[in-house]
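To start, I am sharing the structure in question, which I have written as structure tokens.
The other protein chains are all here in position, but one chain of the complex has been omitted.
Chains here go by letter, A, B and C, matching the order in which they are written, and residues are numbered from 1 within each.
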Amino acid sequence: MGSFNEPVYLEEKLREVRENGRLSYRSRSLPTWCPGCGYFSIVEGVTNALNKLGIANKDVAIVSGIGCASRFPFFLNTYGFHTLHGRTLPVATGIKVANDALTVMAIGGDGDAFAIGGAHIPHAARRNVDMTYLVFDNGIYGLTKGQTSPTSVLGFKTSTSPYENQDAPLNPLMMLLSYGASWVGQAYAGQPHHLADLITQALAHRGFSYLNVLSPCVTFDKTTRTYSNLNMQVRMLPNDHDSADMMAAMAEATRVGEPALGVYFKAQRPTLADALNTITSKARSKEAPSQGANTAKKRAAGR
Amino acid sequence: MGSFNEPVYLEEKLREVRENGRLSYRSRSLPTWCPGCGYFSIVEGVTNALNKLGIANKDVAIVSGIGCASRFPFFLNTYGFHTLHGRTLPVATGIKVANDALTVMAIGGDGDAFAIGGAHIPHAARRNVDMTYLVFDNGIYGLTKGQTSPTSVLGFKTSTSPYENQDAPLNPLMMLLSYGASWVGQAYAGQPHHLADLITQALAHRGFSYLNVLSPCVTFDKTTRTYSNLNMQVRMLPNDHDSADMMAAMAEATRVGEPALGVYFKAQRPTLADALNTITSKARSKEAPSQGANTAKKRAAGR
Amino acid sequence: MNRTDVQVAFCGSAGDGTIAVGDIFKRAMARAGYRVIAFDIYPPEIRGFGKCIARVRVTAEQAYSLKRQSDVLVSLNDGHAIPHVPEVCDYGAVIYDNNPIAALAEGRHISGHIQPAQLPYGLPMRELSEQVTGGAKSRNIVALGYVAGVFGLPKEVFMAAMEEKFSRKSATIANTNSAAFDAGYEAGATVFRLDFITFGDPKPAAVDIGDVRMMTGNGAVVRGCLDAGMNTFFGYPITPATSIMERLAVELPKRGGRLVQTEDEISAISATIGAGYAGSRSATATSGPGLALMVEMLGLGVMAEVPSVIFCSQRGGPSTGMPTKTEQSDLHLAVYGGAGDAQRIVMAPTNVEGAWRCAGKAFEMAEKYQTPVIVLLDLYLSNRYETVVLPRNNPFEAESVKTRPLRDRGMPYERFAFTDDGVSPRTIPGEEDGMHTVTGLEHNTLGRPNDQPEMHERMSEKRHNKLLAALDHPGITISKRFGQEGPVDVGILGWGSTFGEILEAMFLAQEEGISCSAMKVVMLSPLPIEPIRAFFNDCREVLIPELNYEGQFANLVTAALPRAVTRLNRVPGIPMSVDDILDQIRRLAAGARASAAE
Partner (left out) sequence: MNRTDVQVAFCGSAGDGTIAVGDIFKRAMARAGYRVIAFDIYPPEIRGFGKCIARVRVTAEQAYSLKRQSDVLVSLNDGHAIPHVPEVCDYGAVIYDNNPIAALAEGRHISGHIQPAQLPYGLPMRELSEQVTGGAKSRNIVALGYVAGVFGLPKEVFMAAMEEKFSRKSATIANTNSAAFDAGYEAGATVFRLDFITFGDPKPAAVDIGDVRMMTGNGAVVRGCLDAGMNTFFGYPITPATSIMERLAVELPKRGGRLVQTEDEISAISATIGAGYAGSRSATATSGPGLALMVEMLGLGVMAEVPSVIFCSQRGGPSTGMPTKTEQSDLHLAVYGGAGDAQRIVMAPTNVEGAWRCAGKAFEMAEKYQTPVIVLLDLYLSNRYETVVLPRNNPFEAESVKTRPLRDRGMPYERFAFTDDGVSPRTIPGEEDGMHTVTGLEHNTLGRPNDQPEMHERMSEKRHNKLLAALDHPGITISKRFGQEGPVDVGILGWGSTFGEILEAMFLAQEEGISCSAMKVVMLSPLPIEPIRAFFNDCREVLIPELNYEGQFANLVTAALPRAVTRLNRVPGIPMSVDDILDQIRRLAAGARASAAE
């Protein structure tokens, strides 16, 4: 996209059209985030990805929990469900089970995901629910004004850790790998093009894709996960990283001080829909097939 | 213990005394499990370990959830808390935070742990709460009469998977490793001496120790995790396994078809009590120390 | 007229096959065309020798509960059965093994406990079993055959019922069983018989009005879900609701529906609501502890106006409580469990047919009023068998969604538009041009967060008022009065499975000449105030019997319609005793007469 130097009229026109396409995914509500918050570039990334993949607005359902990150669905012109703190994945699973045809994205903060929502991640991952889960990992509770989160680093001083955080943080990437997630990646809000690219890949993946997005909370974290710190720390996964190699992915994920961006792991295996279809055909082969298919889909299609 | 051939009078006497010690950990209630259930040998293992370590009954608090496994505390003559399905770890954490001097064991089934209780494991592990967590992993819901559990193998036919289980099972060992548990091991109810030894080691570990105990449900699983199948599948961890090497532990943990028994990983790092004590001393260094220490402990000690 | 009404109780210990013969007996009677109500009581442990009782009431016309007294008691274990001898009515029969394996100490044999007016039927069960099968294990089947023989019941229905039950077992077992049955039958057919207990003809008329089936409350829920075209189900096992999921796991996929066993109840209700948002008819089933975990998410369903159906089969509480005992103590939780003003629909059927109807209607209501609908059952209703008559035509609407008119396309979509009935037209994901975001935050008509005073007041009103229409929802009885019309001395107000015992007690009281009448309330939230008020106006005294300690239904009713009522609260873990209710009715009637006489 660094093509601003080239004076080709046609290309600019094309870009404009493309850009317009992207904008159609934005709702009329402007994001209410603090100026400079890393989350803005994630909105850009998601609209870019949807546009690139040509997914119709009506076919997208974005599910979120509670938190600054979880305000996300209000800013997009798609179907959206702003649910409860931590319940993103099971609600999203219900939507996907009801209608295979939808593109389902789940979105939440690090607290939403790994504190209150932690029970649900292993199961969405092992069942390989065909959805994309974006965790906006700012290492803090933003919406409630700056408490320690499960990904806060040791020594971080917050309003609930006035004597510095003493709890070892979790490692989201290792966790997701251990759960059997079929696509695991990491991006950084400060590298928006790479971020958009990874969102696109995650959405294109058939199965459960998990993207950890490192993102600064400019208001409540002035010391740890800042742009300047992250700019110094992040690196790309090595060129020769084999994303089919689980152990290699694990090894990369352990290097938390120098977080690598890219696709850690991906694999193809049956999705939850595949599993449910297998069950249906087994059930039907035992008995003459009966009428009542998935009327939800019929209804949606019927109008 | 295979010393029955030796006719030394003194040694037998000593053993008898030791055995008596062990029995003092048993309550008057006989286990209500089905004859042949793998859980019986876990009771033996725990009483043996407590006896070996010489921990006084009054200083032991055993916390369980709900399930056949979770009936455990009733069968021991210690303090016990039979809590709710899935809430074993947070209750146990509360007990330990209230009184460092107690030996706290958490006990639950695979459903209790990895289905409804899944939210809590990462946090007990990362905080390194100084307790031992035994999961009786029979790959099924026993108490509710045989439904699929998160560790049920693919293809298992149960009352809720009449067309065979299609959900990829979780891998408890990989999960615990990814959470940063400081001691992770696996034992088998069919090898009671090794089991007792591992329980002893887990109890002796300072920090959060997780022991996965493979155990057959003889009533509701006649096909997958049976004694005869497990007897064929299990192996010991290789002699040269380095329990300080996280990646080696991970690699062993991935070999689910041939489960290895032994200590996968162990490490020393500050416990939650250490962290809380650090906080206390930081807080006090800022202000003149004040009176009200932990009266709970005072109370217990006072009588 | 030969009105059949016979109750048989089989009592033994867990290894005796007590529940099994009870099961064969009720299935045989249902096959013979009788109406059946049956309920078993057994110990919570998977293993052990606890007491089991299987009670089966056989009638020609619909009955409402088990009778307080049995006509026949079959003892397979005297130690367990002796305490139940008093429950046998006068001229009723006690059947026992008159040649048990070991001589019993005095007082340990049941024959010494049979009361003067009861008829003892000794039968060498063990001996006969050993003679014809070579083992004592078939004692239960011998006893079953004996019952059939004594009362001259048709053999074929028993054979068919045994075949059905043991279809997966070997031919040897089938032969053993039929030999044992025959031996018992012969012994029974030749014994001297008094005619106080007789089985008349089953009433064949019933067959004409629909599909006659014997099913449990949970079975009826499953059938209701399927008849209402449920698409998706998410559940987590818990007694006494598990069998709903287990049965659906078999049946739902056959119809193209989908079932997922989730990691916990929070996930189950979340997925149910997710699926509901996506336009699916979706449900979950649980018991009190699970419902407790669901209440936060139910609040989201209320706020975001998303349909969902929750079956809750109650057991003894609080906490893990008494998983294998019955109680009606989750009502507070079902109606009031939620942060904020989170009103939803709560219904409780009173019998098996009602369980089917409430199940089906719950989906209509959830969709139509855009709300969670809780259907409260309890262990007694979930597990008891009744013969029910289902109409031949599926009475449930296939779709009850208020859709957005096509002409509104292109206009800003007000998902939460204010309307006359409080229900806003709804679009579902995948639908063209209906994009919107729903939220648990208070919001304006577009669904955008908004916490202005007027908005919250109007939206609160909308969420509450739209539910009132459920009180007139077609095709379901919201409340109903039974017994004497007009003013009465005693009115009994009841809900849930206990209403069977209430009716039974009321009929007995009427026979005693007491002026009384009973009303059942099926819809518990919103409460049908007007019919209850009318009933109250007719009643000098009001009695509210329920199986909980706090008088949860009485709390609900008196908060809505303040008046003095008499509460009968019992928590035995088993169905309420008809005698207890009857005693209260008598007491209140006496008081009412006395005060009228003043």
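Convention: contacts are C-beta pairs under 8 Å (C-beta built on N, C-alpha and C of every residue); 3 or more make two chains touch, one makes a residue touch a chain.
Nothing here was measured: the structure is a model prediction, and the numbers come from that model.
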Full-complex contact with the absent chain, from C:D182, C:E327, C:E431 or C:E541: C:E327
Residue in contact with the excluded chain [from C:V8, C:A143, C:V375 or C:L556]: C:L556
Touch criterion as defined above, residue of B:R235, B:R255 or B:K282 at the omitted chain: B:K282
From C:A105, C:A171 or C:A339, residue that would touch the chain that is not displayed: C:A339
Hidden partner interface residues of subunit B, rising order: 27, 29, 57-63, 66, 73-74, 76-84, 87, 90-95, 97-99, 101-102, 119-120, 122-123, 127, 272, 276, 279-280, 282-284, 286-287, 289-297, 299-301, 303
Residues belonging to subunit A that touch the chain removed from view: 32-35, 66, 68, 84-86, 114-116, 118, 141-145, 147-148, 150, 159-163, 219
Absent-chain interface as seen on subunit C, which is shown: 44, 287-289, 291-293, 295-296, 299-300, 302-304, 316-325, 327, 329-330, 332-333, 335-343, 439-442, 449, 451-453, 456-457, 460-461, 464, 548-550, 552, 554-556, 558-559, 562-565, 570-574
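Criterion: only the chains that are shown with their structure count from here on.
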Whole-Å separation of chain centres (CA-atom averages), subunit B against subunit C: 40
Cα-centroid distance, subunit A relative to subunit B, in whole angstrom: 34
Cα-centroid distance, subunit A relative to subunit C, in whole angstrom: 45
Numbers and ranges of subunit C residues touching at least 2 other chains: 250, 253, 263-264
Residue numbers of subunit A (touch at least two other chains): 119-120, 122-123, 127, 272, 276, 279, 282-283
